[in-house]
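Before I ask anything, let me first share the structure, which is written out below as structure tokens.
A single protein chain has been omitted from the complex, and every remaining protein chain is retained in its original position.
Right after this comes chain A.
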Amino acid sequence: MTRLIVRRLALLVPTLFGLSILLFLWVRALPGGPAVALLGERATPESIAELNRVYGFDRPLPEQYLTYVSRMISGDFGVSIRTRRPVIEEFASRFPATLELTIFALVFAVVIGLALGYVAARHHGKVVDHASVVVSLLGVTVPVFFLAFMLKYVFAVQLGWFYTTGRQSQGLDATHYTGLYVLDGVITGEWDAAWDAFMHLVLPAIALGTIPLAIITRMTRASVIEVQGADYVRTARAKGLRSTRLRNRVVLRNAMLPVVTTIGLQVGLLLSGAVLTETVFAFPGIGSFLYESITASDYPVLQGFILVIAVIYALVNLAVDVSYGVIDPRMRAR
């Protein structure tokens, strides 16, 4: 197990190196540059040239790349052109928001998805099953932004239950330690603040979690149906294994393997989905920041953020692989 982890971590180095080259070339292949976005519609060619000189965009590409890589290795991701704050600071101040949103979206997707998929499989071919198929189809076909606007329209604008934007209400002077507002509220015992932050999270988490929910539902349903029909389950049943025990030990454990893989893959989906969801809900995480950086051609932010997200994604995948070993001992041997 340790060897697996070490080997996988070592593989990360060349991956990141390749990715850094790709990212570097990609942002420089984008037409135009940040100058116009920054200086507005009446920027003169001189001022654009001046800005490019100031930010070093007029240097030869290899030189720019070397500067960029050597800075990155020393942990300096540069400064956002748009906000003029260090990229790493921008990331650090926004990441907790995205993390919290992603956790809620994932919990929503996993809990409902597993339950729905499992119930559907147990009642294979009945109404519940058909309903789950419809739900999972809708989940993957309805565009996130449409869903987000509809959720907001119905549950925030019309019914007033939840909020359309932001992470916490005005005038709520909450203390923050971790940056995960719900957790912070719980830690400090400021229950109002925790509840308020939770109410802000509900709609964006549902919007973000719907696609993963649909996929997890389908995967769980298919996997459980398959395992239910497997020979060893029939054998176990025939040998008189009681049905609850059978479900928990045999069916679920064996059905979980592909589902865990699916859940792991959803984390990547959630991070990219956060770009749209956060923008629509004005949720101050890395997603909305990335969106604004793309529209402003903010190179340092794009390079830094995407690289960090790639590392997170790689680590999550590693965690998924490790969890295989926990669920299925046969995997450990490989």
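Definition applied: a contact is a pair of C-beta atoms (placed from the backbone, for glycine too) under 8 Å apart; a residue touches a chain by one contact, two chains touch by 3 or more; residues count from 1.
One rule holds for everything that comes next: contacts and distances are computed from a predicted model.
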| item | value |
| --- | --- |
| Omitted chain (choose from "Extracellular solute-binding protein family 5", "DRTGG domain-containing protein", "Protocatechuate 4,5-dioxygenase beta chain" or "Elongation factor P") - UniProt protein name | "Extracellular solute-binding protein family 5" |
| Per the touch definition above, residue among A:L51, A:L180, A:I215 or A:L270 touching the missing chain | A:L51 |
| Residue touching the undisplayed chain, where the options are A:Y65, A:F149 or A:Y313 | A:F149 |
| Hidden-chain contact residue, picked from the options A:T2, A:S74, A:Q170 or A:T244 | A:Q170 |
| Touching residues on chain A - with respect to the absent chain | 31-33, 35-43, 45-47, 50-51, 53-56, 67, 78-79, 82-86, 90, 93-94, 149, 152-153, 156-157, 160, 163-167, 169-173, 192, 196, 279-282, 284-285, 288-289, 291-292, 295-297, 300 |
